[in-house]
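Note that one protein chain of the assembly has been removed; the remaining protein chains are unaltered in position.
Labels A, B and C are assigned to the chains in the order they are written; within every chain, residues are numbered from 1.
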Amino acid sequence: MYLASDNTGPAHPQVMEHVLAANEGYAMPYGADPIMERVRDRVRDVFEAPDAAVYLVATGTAANALALACYGQPWQTVFCSPVAHIHEDECNAPEFYSAGSKLTLVPGSDRMTPDALRSSIETEESRGVHGPQRGPVSITQVTERGGVYTLDEISALTDIAKHYGLPVHLDGARFANAMVALECSAAEMTWKRGVDVVSFGGTKNGCMGVEAVVFFDPDKAWEFELRRKRGAHLFSKHRFLSAQMEGYLKNDIWLDMARQSNARAAQLSAGLVEKGAHLLHAPDANMIFASFPRRIHQRLHDAGAKYYIWSGNLEGDDPDALLAARLVCDWSLSEEHIAEFLSHF
Amino acid sequence: MYLASDNTGPAHPQVMEHVLAANEGYAMPYGADPIMERVRDRVRDVFEAPDAAVYLVATGTAANALALACYGQPWQTVFCSPVAHIHEDECNAPEFYSAGSKLTLVPGSDRMTPDALRSSIETEESRGVHGPQRGPVSITQVTERGGVYTLDEISALTDIAKHYGLPVHLDGARFANAMVALECSAAEMTWKRGVDVVSFGGTKNGCMGVEAVVFFDPDKAWEFELRRKRGAHLFSKHRFLSAQMEGYLKNDIWLDMARQSNARAAQLSAGLVEKGAHLLHAPDANMIFASFPRRIHQRLHDAGAKYYIWSGNLEGDDPDALLAARLVCDWSLSEEHIAEFLSHF
Amino acid sequence: MYLASDNTGPAHPQVMEHVLAANEGYAMPYGADPIMERVRDRVRDVFEAPDAAVYLVATGTAANALALACYGQPWQTVFCSPVAHIHEDECNAPEFYSAGSKLTLVPGSDRMTPDALRSSIETEESRGVHGPQRGPVSITQVTERGGVYTLDEISALTDIAKHYGLPVHLDGARFANAMVALECSAAEMTWKRGVDVVSFGGTKNGCMGVEAVVFFDPDKAWEFELRRKRGAHLFSKHRFLSAQMEGYLKNDIWLDMARQSNARAAQLSAGLVEKGAHLLHAPDANMIFASFPRRIHQRLHDAGAKYYIWSGNLEGDDPDALLAARLVCDWSLSEEHIAEFLSHF
Partner (left out) sequence: MYLASDNTGPAHPQVMEHVLAANEGYAMPYGADPIMERVRDRVRDVFEAPDAAVYLVATGTAANALALACYGQPWQTVFCSPVAHIHEDECNAPEFYSAGSKLTLVPGSDRMTPDALRSSIETEESRGVHGPQRGPVSITQVTERGGVYTLDEISALTDIAKHYGLPVHLDGARFANAMVALECSAAEMTWKRGVDVVSFGGTKNGCMGVEAVVFFDPDKAWEFELRRKRGAHLFSKHRFLSAQMEGYLKNDIWLDMARQSNARAAQLSAGLVEKGAHLLHAPDANMIFASFPRRIHQRLHDAGAKYYIWSGNLEGDDPDALLAARLVCDWSLSEEHIAEFLSHF
């Protein structure tokens, strides 16, 4: 009953097999390994983007911060949700990599609305040289509260960005989960809807630690390479990143895993509702925020369930007090795991 | 005959076994995995430093740049060799992580001499607030030309640094190779000789990608954690870094591998001298710089040998022209590989 | 009728006399001029702070950004009002000088309330190494909307900061205006109420371009000197900064000028209210935000009055539409100027 995060579970066996296989013999370092050539082609296929520049790094924060730095300037501001990972969970990495950009928190929650985005963009740069200048728009898909933007919602945001000449970044730490939720293609969720650069996550969905950065405009390629090296994110034994990504994409297990984790989340949220829990956000993918009485949390806790208490405190006098939980399903959970979790309600 | 670098060979099977084993089940992310607890203790044992702060990152450049940033200020200058990795091969990562420090290149070659170091330190900061201020001294052990500082040579440098109140960093990308060359302990090569912080390399010596940063003064611990996260170098599935390091240190295979690669380099350099090649630097560890006629390079090349031509051009009219090669032995080379290489002379 | 800003008017004759006098003969550069020695003593007297470290720079943005950088870290966040000058009007200078800090905008308007500040501080750093760490609190006095915090209000904010161990910066671009409004001493408005460092403005109140940075804890002195030089804000012919500040403080003309501009603002706001205008904020010092009908704006505009339309558009169909104006009184305005302005209503 491990529901703390999708980074607490194991990597998929196929990923590990590729890593092991990559360890045979010798390979050129720093991204010149032959596996990377195949991965580049494969990612281009996945995105139907034959000219895309494709790079690998080991952490999602590196993918986001490097991608944004290629599209912004230090005197600009990045538009994002107030709960975006780039704002809340990266210890100022975007500010570091951009040499001091701001992040403008578009009022609202995890989902930016077109109106709020437009209004934020309008407000910034109304002060000429005095205020921060408008920079990239960053969309998180799946959002930090488990929501998935529809394709039209993405278009609505990128249309606004384009209107102001701003580039669009998509933080896809849970890209696959969103894609299977929308039943769309990778291209449909990105460049066909106006996205310029994607952090294409692997780590949370069955890899050890690998993320692709995909630039649909290859003009950014060389700058990215220099920023990656300067950021100390270019692996010498790069083949171990390539191998993970190759194993991840082979036979579409990346989509199978995402379907699996989304299905577990659906099973879980249905069960929670049935048991009387309250869902704080619509669970579109593999992440659920639900509130239920303290005594059930305590029961789960005693039974060894692992997850974050989102609000409230496990200890307390009132057993009926409602505490919220964040519950994240990764690919490795089974129906039985979920059923066992629900059995404690 | 792969002698291009110690980052082109495979990881040691024991390292891979630990990685595979780590993939079983669940583990807390971001360094809170139980393997890391064991690794921390093990590294402290290795260094006889029970209070040391120990962290893992995936690249040597990250280890160096983060360690130096914790010990320097943006208005300072780092003293290092003109061929130090931090100067030549990190695309300004130390400058990036330190927010704009300088590097003062102590005149000479790969080995800083005490006189040259003292003179460089004296020169800087003679201009009050106008010039850069004196910052950390960074020593590379094994040097970038394959040399190993003796323990007394290290002391001579750290004594000067201490005289001026400057901290000392040791770039130990090939730490194990130096240690077995000196037949000393890790403590003797570091804090007992005045080193404050070490980049303790694993990647080049049989790991996939892991380096420890070891602070003998634990006061720097929290700052390092923040800098690592902000630099996007904190792994969510951190157990895969921990596992590599655990496998690396278990049963001292790290030292066995270093002995192995040093022995191969000794075999190779002896053979090269016997064949009439000229050694450009004394090969103290696992790296050799040798010059020999173009026709032999061409023969090796045709036979599939991989290594960097250090100076000169493989193509050319004069078959007797002397070209230099950099030849690096990693743990996986056998006596037979070396013999085969030499057979082409 | 120049009410656009307190940076559009002339410097006070006494300031200019000091500048002219300073031009006689020779003086050591870079802050070693004898005038600076006197200024340092004088500022210490003004603040009743005999150990304070006192420095001069030429712009308010430099004073703010350098002061904050001495008290923060790149992985921290600065707490300030959403309309603070450091956020809205410095083109990311605080982020630049701090190497990438965030600014946390404490919800509300120009005045931070204790509750909002406490809540913002509580929220940040609740995510361990993942989120930004808590950094300095920056208070603007006079606020950007013309308000003046009472001494107790300042204490309430600094008490919270101290509770969390956070340093407090006061952006005193209009320090004198606030001081005369409160009828208190410089010490009472700063260190006696828990402020650690002050940007003590001269430019807006009758100087050409000079601001003092006053650290009540002199431990920050050397770091400030290095940051100032590295930021290119150390003047070689520093005596021209010193002379301005000496002229500014002599015979307390700085307080006379502030009293003068506050009195003009009081005259103006009383007149505006009498004429039926609506004040958007309580005008505590020398800055007024008032709304009145477009036709009056047009009349003023035609008469050559200079000020910023704060909201709305001078051109428009409805002559009765209410547009807001920002009206700033500097020391050089006379009663007649104000009367003339009001005569157009």
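In the analysis below, contacts are C-beta pairs under 8 Å (C-beta built on N, C-alpha and C of every residue); 3 or more make two chains touch, one makes a residue touch a chain.
What you see is a predicted model, and the numbers here were worked out from it, not measured in a lab.
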item: Visible chains that the absent chain touches, using the contact criterion stated earlier; value: A, B, C
item: Contact with the hidden chain (one of B:Y26, B:Y55, B:W75 or B:Y307); value: B:W75
item: Among B:A116, B:V129, B:A187 or B:L280, residue touching the chain not depicted; value: B:V129
item: Omitted-chain contact residue, chosen from C:G9, C:P74 or C:P283; value: C:G9
item: Touch with the omitted chain, as defined above, among A:H18, A:R230, A:H281 or A:H297; value: A:R230
item: Positions on chain C contacted by the hidden chain, ascending; value: 2, 4-5, 7-11, 16, 19-20, 23-29, 57-62, 65-66, 90-93, 96-97, 203-204, 208-209, 226, 229-237, 240, 306
item: Interface with the unshown chain - residue positions in chain B; value: 74-77, 88-92, 95-96, 98-103, 127, 129-133
item: Residue numbers in chain A that touch the chain omitted from display; value: 30, 73-75, 99-100, 129-130, 133, 225-227, 229-230, 234
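To be clear about the criterion, only the chains that are shown with their structure count from here on.
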item: Interface residue overlap between copies chain A and chain B, same or different (over half shared); value: same
item: Maximum centroid distance from chain A, chain identifier (CA atoms); value: C
item: Superposition of chain A upon chain C: rotation angle, C-alpha, nearest 5 degrees; value: 180
item: Closest chain to global C-alpha mean, per-chain Cα centroids; value: A
item: Centre distance in Å when chain A and chain C are each reduced to the mean of their C-alpha atoms; value: 42
item: Approximate Å spacing (C-alpha centroids) for the pair chain A, chain B; value: 34
item: Residue list for chain B, restricted to those that touch at least two other chains; value: 226, 229-230, 234
